[in-house]
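All protein chains but one are shown at their positions in the complex.
The block that comes next holds chain A.
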Amino acid sequence: MKDTDAAFRRAPVLERVIQVGGFVVRRLVQALIALFGVITLVFFLQRLTGDPVLLLVPQGATQADTDVMRTALGFDRPLYIQYFGFLADLVRFDLGRSYVQNLPVVDIISSRVPYTLELAAGALVVAIGLGVPIGILIAVRRDRFEARWLIGLVLIGQSMPTFWTSVLLIMFFGVWLRWLPPSGVNGFQSLIMPSLALGFLSMATFARVTRTSVLDELSKDYVRTGLAKGLSMSRLIAHHLMRNAAVPIVTISALEIANLLTGAIIIETVFAWPGLGQLTIQAISARDFSIVQGVVIIGAAAAILLNLIADLLYSIIDPRIRLPGRDA
């Protein structure tokens, strides 16, 4: 183990750059193929049940008036022509227009992205800020009273449905105490409750992963050695143990960030938070195809990118980990 590590460190800088570059290129090509599959699937799946024209016209519109609308939006064309038109626009980075809002999809989505990022960041602060320390505490103080108490908290975090947590928060802080606005986007105060509600579930995940990872490390020789030579537990954890225990936490972070970015539909709806989740669910029920397509493309791209970043981060945190796809 020690030898490989040394060999890797000695490798010329250029070779390492080529190795990392090759890895990134391979992954990006894979990602493009996956992305193409996803958008094709979404394009056809959405159209399986017809078009949005009937939702746009008032009740009682005659067939002729509906046809005018259908022609204007291009839904009278054969499906494959619509598909190739969509692909042709896509390679020019044109995601089309929303049929409902009469605006370019890019404008609509980019106006919502900052809210999604803000909420995901808030939730991540809650999740990591609470989850990792709780995980460490449970591992270090296992069998003690406070650990059992914290495990209970984690269990609650994991099993409470988010819409229920959200409603409780709104009733308590919004209506009863009137400390925080029940919904909306009004500076930092508005971010607190949705971040808590969204971060609570992830907090439990982080706590569990951290606990397992720390417990693994606690049984290792260097920990016993460190304690024997008189290091305090907190110093040992902060300086030695966490560096080794961090890899699974980074992996789970990538997955959780992707989750937080795309999985906030309920929270966004309850708190009237104008992120991508709310936009998507509304677009789906209005059959606003181009918005759904745009969100899926961006969501898939984000998930692929985050996984790539996580893979690259491993080798920085733990240089023993080789990037995959290269002979050992």
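The definition used in the following text is that a contact is a pair of C-beta atoms (placed from the backbone, for glycine too) under 8 Å apart; a residue touches a chain by one contact, two chains touch by 3 or more; residues count from 1.
Convention: contacts and distances are computed from a predicted model.
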| item | value |
| --- | --- |
| Complex member absent from the view - protein name from UniProt, among "Dihydroorotate dehydrogenase B (NAD(+)), electron transfer subunit", "Arginine transport ATP-binding protein ArtM", "Peptide ABC transporter" or "Dessication-associated protein" | "Peptide ABC transporter" |
| Sole contact to the chain not displayed, among A:82, A:101, A:158 or A:212 | A:101 |
| Candidate in contact with the missing chain, chosen from A:72, A:87, A:125 or A:155 | A:72 |
| Touch criterion as defined above, residue of A:43, A:115, A:200 or A:314 at the omitted chain | A:115 |
| Option touching the unshown chain, where A:57, A:147 or A:233 are the choices | A:57 |
| Residue ranges of chain A at the interface with the undisplayed chain | 49-52, 54-66, 68-69, 71-73, 100-103, 108, 111-112, 115, 167, 170-171, 174-175, 178-185, 188-189, 269-272, 274-275, 278-279, 282, 285, 287 |
